[in-house]
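Here the complex is missing one protein chain, while the rest keep their positions.
Going by the order they are written in, the chains are A and B; count residues from 1 in each one.
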Amino acid sequence: MVKKMTENAARDADKEKLSRRKMALGRNWDAWPDYEAAEAGLHDYWYPVLWGRKVKKKPVAVRLCGKNLFVMRDQDGNIRALHDRCPHRGVKISLGKQWWPGTISCPYHGWTFDLKTGDVAAVITDGPDSRICGNAAVQTYPARERHGLIWIYMGLGKPHALEDQLPEELINPPKYALGGRIEDRSGNWRFYAENGFDEGHAKYLHRTSIWRIFKVMPTWNKIHIKKQGRWLYRVEDERYWEAEFPGVGKWTNKRWWKIMPKHKQGKFLGNTGGAKRNNPYIESRNFPGFASLSMPGVLRIVYPSFIHYEFYVPIDANHTKYVGLMFQFKGGLSKWLFYLWYLGGIRWMFHGNFSGQDHWMVAETNAPPERLYRPDVSLMEWRKLFSQPHPIRGDELDDDNPEQPVRVLSGGEKP
Amino acid sequence: MVKKMTENAARDADKEKLSRRKMALGRNWDAWPDYEAAEAGLHDYWYPVLWGRKVKKKPVAVRLCGKNLFVMRDQDGNIRALHDRCPHRGVKISLGKQWWPGTISCPYHGWTFDLKTGDVAAVITDGPDSRICGNAAVQTYPARERHGLIWIYMGLGKPHALEDQLPEELINPPKYALGGRIEDRSGNWRFYAENGFDEGHAKYLHRTSIWRIFKVMPTWNKIHIKKQGRWLYRVEDERYWEAEFPGVGKWTNKRWWKIMPKHKQGKFLGNTGGAKRNNPYIESRNFPGFASLSMPGVLRIVYPSFIHYEFYVPIDANHTKYVGLMFQFKGGLSKWLFYLWYLGGIRWMFHGNFSGQDHWMVAETNAPPERLYRPDVSLMEWRKLFSQPHPIRGDELDDDNPEQPVRVLSGGEKP
Partner (left out) sequence: MVKKMTENAARDADKEKLSRRKMALGRNWDAWPDYEAAEAGLHDYWYPVLWGRKVKKKPVAVRLCGKNLFVMRDQDGNIRALHDRCPHRGVKISLGKQWWPGTISCPYHGWTFDLKTGDVAAVITDGPDSRICGNAAVQTYPARERHGLIWIYMGLGKPHALEDQLPEELINPPKYALGGRIEDRSGNWRFYAENGFDEGHAKYLHRTSIWRIFKVMPTWNKIHIKKQGRWLYRVEDERYWEAEFPGVGKWTNKRWWKIMPKHKQGKFLGNTGGAKRNNPYIESRNFPGFASLSMPGVLRIVYPSFIHYEFYVPIDANHTKYVGLMFQFKGGLSKWLFYLWYLGGIRWMFHGNFSGQDHWMVAETNAPPERLYRPDVSLMEWRKLFSQPHPIRGDELDDDNPEQPVRVLSGGEKP
């Protein structure tokens, strides 16, 4: 009848130990060590960070993979990306000013850096004979402009070509229109990638999105993951529009105001169902699935008349830059109709409301521990990628054509 | 004349060491290890957390003893309390929805839990044959409704009856009226309990409260602590209305506008002084003292015509849920007059202004280290309780009548 509190505590501890052992599977990410290590992002990849038109001759601060960088243009319009920390006393260089073409000067003592090499080119307050010149530098990062976006390479070695990493259909596309949205969000980038490629949540979480308001979503399905080139494709095997759960009840997303998608009305695109008239360029790509994912966190959703991409760019361990892009591969009048359609509603409905639901859940996600289920095969295949041979060319690129010289100095002596 | 800074530092360190040794007593809580360990609250107790009328069929999130729970009613009006974390990916279940009676579904992928057992009853996005069903669960916590409040039991073993822990006079009380206030406050729950039972502060800190504006408070007194059943009673031995402090001066709370309490005008209630007409039920309880305290942090203040309770419910190590209740044991018209009196002024004056002064001091309290004094005997006896045999029945309760089955699974396999 009477017992000591310490005995109570011991009993509880035993029970908890038992409980923990039983749920050991999924308790942490030991099974995916390289994935665990990638918390603040992967190096050796190109990341889109800004619209090119927003970068002029003033430095723009950008945080990427836990590092502070700044981006600006030199006198010739070239994009330059450098580490945003003066080696002298740690002040942000981006607070400074471009006195001479192709340079930037720290606001504190006028240390002046060559934008191309990162070398100290002059120290205003130390005179022309300063010993710092040529003896200190900041890290530069390869940067390129493509499809209207600034891309930065975060590796320290020679970069692979941006083209090796771009979705293949964007390397030499026909005429196209592009709408997009870049937004900094809370939550780890891996949760965004997992969420984007996640089979299960789309049908349930997004049933209330405005984008799907008049369209029935399936209740559940069976899928497998197909790997082709650098991409993982989610391929649907069976689809169920309703289900009777034993001892619980029936569930369906069918409503009188929602329309069932028509199957196979045109040529099949992946497993999306297709439309009467698919875009010929998209049809020609023969995507094996509606949704696909590649390193370092690029989601591609193929629709009959456009392709939607999401780049989950790691700002740091707790923040992600959402880069949502919608490409329509048509020129002429269609291009302008697309802009009207995109800016008039889709940007808000799809890149806002719909992806806002994802943001909400990613911010709430709190794993590990976790308990995965059948549809999480998509997530597990993605995690495995991190421990597999790297499909993108890295250091072994043609030495004659490095995109940009690489510097490893930051705050110290030159070798 | 000249000396090195390091010598200065050494000298200071020596002096500090000496000083620390001298004040070793009270420097930390080593003398009360079980008390120290109870920072975020005690398990194996029932805690009042919400007014029952505020809980309907939507989940209400509650934080208790450092754990996130949610509380809701099933189709039959039963109160259910569960751990607020989906084992799948850690999302808060309380953000979800009750699709079927007696269940709750996570908003992310539709994992659906049985409210009574915590078991996964269905996974909407995994179809009727999901292997998760019966193989994952969330922890449930025993919950009851009593005196208009929701009570949750935080232990993992079989709970003792709520009645074993309720103030005894509340188990089978006569007709009564109840007024109360529930408020989340900053500060550790143990400081609230110590403050509430503290002999010293009442007379000095609260002298400026509106509740005491027309009443003289004593300057100091002598007390002893009497233990009876599960309760510690503060019993006054001597009382002084003024004092002359040697070398300093005189102090009294007497003012021309304040009335001295009349002694022994009726039957004596504990050491409160009594009134012309004591409430018969209160008088019949023969409380040995005005103020009493019991585990797990319940203060009882006995007045001639009502009893005031404060439950210091641990939210986590830094926050406390203040549950202040005032019981008047009368029916009929008296009941409605009580509500008028309580809501018209006492709720604000007593449960607001007066207890707000306690909140202020608890938020400022910064111990250990501490230097206790004579009146702190109340506090020391309370701390000792934590290392003594537990006076409440626990696991050994009648096995035929457990209040609710207990589950130790959270995010893992079933045994």
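Criterion: a contact is a pair of C-beta atoms (placed from the backbone, for glycine too) under 8 Å apart; a residue touches a chain by one contact, two chains touch by 3 or more.
In this text the structure is predicted, and so the values were computed from the model without any measurement.
Check A:T112, A:N188 or A:Q357 against the missing chain and you find that the one touching it is A:T112.
Set against the missing chain, the residues A:R89, A:K175, A:H224 or A:R277 yield one that touches it, A:R89. Annotation for chain B: contacts to the undisplayed chain at residues 1-6, 8-9, 11-12, 15-16, 18-20, 22-27, 198-201, 203-205, 219-220, 222, 240, 243-249, 251, 361, 364-367, 369-375.
Those residues of chain A that touch the chain absent from the view are 34, 37, 42-44, 85, 87-92, 95, 99-100, 103, 107-110, 112, 121-128, 130-132, 136, 155-157, 386-391, 393-396, 408-415.
As a convention for this text, only the chains that are shown with their structure count from here on.
With centres taken as mean Cα positions, chain B sits 48 Å from chain A.
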